[in-house]
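One structure follows; several queries about it will come next.
A protein chain is absent from this complex, but the other protein chains hold their places.
Presenting chain A:
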């Protein structure tokens, strides 16, 4: 992303366009234009301050917990998201998290079922709203903060702009507070009070023909498709020939390697071995993770990405766009560039159409050489009830799904 000055400008502009936030202005988050100099919680509360009963809903609706281990409830959640979750500007694509992805994303070690909150229509039981939290330890500057990651906030299209989102956010906050946790991290495409970092997606095309056919990317007139296809062909052989899928026996050393690597970023999670295995264990159509080990069988390099397709709205020929999203990568015996080159090769073999990557970590080191192109939308990182000075995207070491 651009330098801090430009980001400050961007935030100023955002605060002019939407000077008041009826909901967010009541929450423990800095104002958009605030200059923050120190890190720490914004408000301190105790369990006594937390409301014991759920927030009220209009009579037609009810709170439910979604049990993602129940096939039908998982299907309800999948349908809600599949039909109503994040779309692009022109409503041509919509994220299509698979049921197995959702199970994985929502059930890391020590998750709580109470934090998978749904809103149903009482009479028909139709699921019309959802929000979730999962526990995570995230270090901000030099303090490890026990917090949650908020994700999958979704309101059915027919119920938009009726202020259901703030109710969902307050209810999840209440339930998280009841477990004595007071901070959260989340990301969004909208600018709200107040980003910790403004990041941008970069894309490496793996199947240019399809990307063009579905309108995900464009081809100028008088530029041939043939040239594009030849230009984006990937290598046929791994640069690191010994890279292989992560196995359980690698966990100990891989966790240590990753935690060590993450320590150089200003906002980054810390993983226990158990959490590491949950997040990185190779799962078909969900997670791909490869490692390289040294002669003592210690992991020295890791690449990983998750599988998040988008449904293509109204295209006759193609129904989904298969996208790999870069997760955590560590290179010590090879360069980050060669490591990601290998990731691209594996992703191509797995028939992904595009490999997406945020400009967090040291990722901008390889964008140019590996033929990434910059995307058209920003992704903001946020912390709830924790203020910290604005960060450059390359100081962020945290990936939210």
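Things to note:
By our rule, a residue touches a chain if its C-beta (ideal position, glycine included) is under 8 Å from a C-beta of that chain, and two chains touch if they have at least 3 such contacts; residues count from 1.
What we mean here is this: contacts and distances are computed from a predicted model.
Of the names listed as "Prenyltransferase alpha-alpha toroid domain-containing protein", "Vacuolar fusion protein MON1 homolog", "ACB domain-containing protein" or "Origin recognition complex subunit 4", the one that matches the UniProt record for the absent chain is "ACB domain-containing protein". Within the complete assembly, A:167 is the residue of A:167, A:262, A:330 or A:390 that touches the hidden chain. Considering A:7, A:106, A:128 or A:324, the position touching the chain not shown turns out to be A:128 (whole complex).
Remark: the omitted chain is touched by one listed residue; of A:87, A:252 or A:364 this is A:87. The set of chain A residues touching the chain not shown comprises 18, 20-23, 25-26, 55-58, 60-61, 83, 86-95, 121, 124, 126, 128, 157-159, 161-164, 166-167, 170, 188-191, 200-203, 205, 208-209, 211-212, 215-226, 228-230, 232, 310, 313-316, 356, 373-379.
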